[in-house]
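After this line comes chain A, so read on.
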Amino acid sequence: MTNGIIWKLIIVVGVLVVTLTIAGGLIWVERRLLALWQDRYGPNRVGPFGLLQVLADMVKVMTKEDWLPPFADKAVFIIAPAIIVLTVLAAFAVIPFAPGVEVVELNISLLFFLAMSSLGVYSVAFAGWASDSKYSLLGGLRAAAQMLSYEVFMGLSLMGVVMMAGSFNLVKIVETQREMWYCIPQCIGFVVFLIAGVAETRRLPFDLPEAESELVAGFHSEYSGMKFGMFFVGEYLGITLVSALTVTLFFGGWLGPVLPPLVWFTIKTFIMIAFFVLLRASLPRPRYDQLMAYGWKVLLPFSLLNIVVTGGILLAAAN
Partner candidate 1 sequence: MFSILRTLWAVFLHAFRKRVTVLYPEVKPHIPPRWRGRIILSRDPDGEERCVACYLCAVACPVDCISLQAAEDEYGRRYPEFFRINFSRCIFCGFCEEACPTYAIQLTTDFEMGEYVRQNLVYEKEHLLISGEGKYPGYNFYRAAGLSIKGKGKGEALNEEPPVDVKDLMP
Partner candidate 2 sequence: MATIYIDNKPYVVKDGQNLLHACLSLGFDLPYFCWHPAMHSVGACRQCAVKQFRDEKDTKGKIVMSCMTPAAEGTRISIDDPEAMEFRASVIEWLMLSHPHDCPVCDEGGECHLQDMTVMTGHNYRRTRFPKRTHRNQDLGPFINHEMNRCIQCYRCVRFYCDYAQGRDFNVFACHHAVYFGRHRDGVLESEFSGNLIEICPTGVFTDKALKRHYTRKWDLQTAPSVCVHCGLGCNTIPGERYGALRRILNRYNGEVNGYFLCDRGRFGYEFVNSGQRVRTPLMKNNETGALEPATKGDVIERLSHILYFGANVIGIGSARASLEANFALRALVGPDRFFVFDETRRRLMATMIGILKSGPARTPSMKDVASSDAVFILGEDVANTAPMLALALRQAARQRPMQDVAKLKIPLWDDTAVREVIQGEKGPFFIAAPHATKLDDVATETYHAAGEDIARLGFAVAHELDPAAPPVPDLKEEALLLARRIALFLKGARRPLVVSGMSGTSDSLLRAAGNVAWALCKTGHDAALCFTTDECNSLGLGLLADLGDGYVSDIGKAFALAEKGKLDAIIILENDLFLREDISRVERFLEGCGHVIVIDHLFSRTTGKADIVLPAGTFAESDGTFVNNEGRAQRCFQVFVPEGDIQESWRWVRDALNAARRPIQWRTFDDVVAAMAGEMQQFEAVAEIAPPAGFRIAGQKIPRQPHRYSGRTAMHAQIDVHEPKPPDDADTPLAYSMEGFEGIPPSALVPRFWAPGWNSVQSVNKFQEEVGGPLRGDDPGKRLIEPTGGKEVPYFHEVPGAFVPRKGELLIVPLYHIFGSEELSVLSPGIAGMAPHPYLALNPFDAEGLGMNAGDEGEVVISGNTYRLPITLMASLPQGVAGLPSGLPGLRGIVFPAWAKTGRAT
């Protein structure tokens, strides 16, 4: 029993350390990758390969003046960046990194993830509202609408996987992929989930809540110092989370030959993250109405179709 608790504690601490480090490291990874795809070098001056750039950035962001706008709604303004980091970190609790390497094994872990990612909306909505500035408010509004909408397709797109696995338990879902990764039978669900994932994390090309060319920096225009840093870290944590979940749901999680399960999981996750960066490097931002129309008019029918077809086939197979 005590051993169990200690083991869990080690995992909790491990997950926290690893995910936060990765989130920080991702800043460097993203800049280097973007540079690679744009025929540049990216940060390469601070430390070997510019690795210490992240450290320098952290020192900078922590020593910067943490300015509270006098016109802001102070309490909400302070809470908002904390919410995003908290919800994303909480969602990591249910990710099975390898057999037995997970914080909790819930039989509704997928629903837990969906719940946590829904809570993330509050962060950006609060931030936009509490800043009491027009750009922030517009950013917050966009974020709320965008995230709530894509929440729907994200959930629906996963139903195919759930039906095929017959469980909301992520461990079970991984286990059922020994034969075949769900990205093949659930290709529609996979694509929809990927797109919704990008929208949920407000990453390019769906970064309309920030849209620096129109809204300065959107919902976090008024943020500076470590509060801004929290949003930043929150965004990278989000990428990691969605990548990890994609791997878990569609690419067989830790499953793989020869190498240990944790390594497989890490490799797959990193490939997903790199794909996210590639998206950012390649695609332009759509207009806001295009984004919403695309969600409701394309993704929704497709995910519904996916459920119907998957359900039909499963029923047929069961019969």
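Just so it is clear, contacts are C-beta pairs under 8 Å (C-beta built on N, C-alpha and C of every residue); 3 or more make two chains touch, one makes a residue touch a chain; residues count from 1.
Keep in mind how these were chosen: all candidates are chains of the complex that A comes from, given by their letters.
The model shown is predicted, which means the values in this text are computed figures rather than measured ones.
Participant: Quickly now, which of 1 or 2 touches chain A in the complex? Give its number.
Facilitator: 1
Participant: Given the complex with candidate 1, which residues does chain A contribute to the contact?
Facilitator: It comes out as residues 35-41, 278-279, 281-283.
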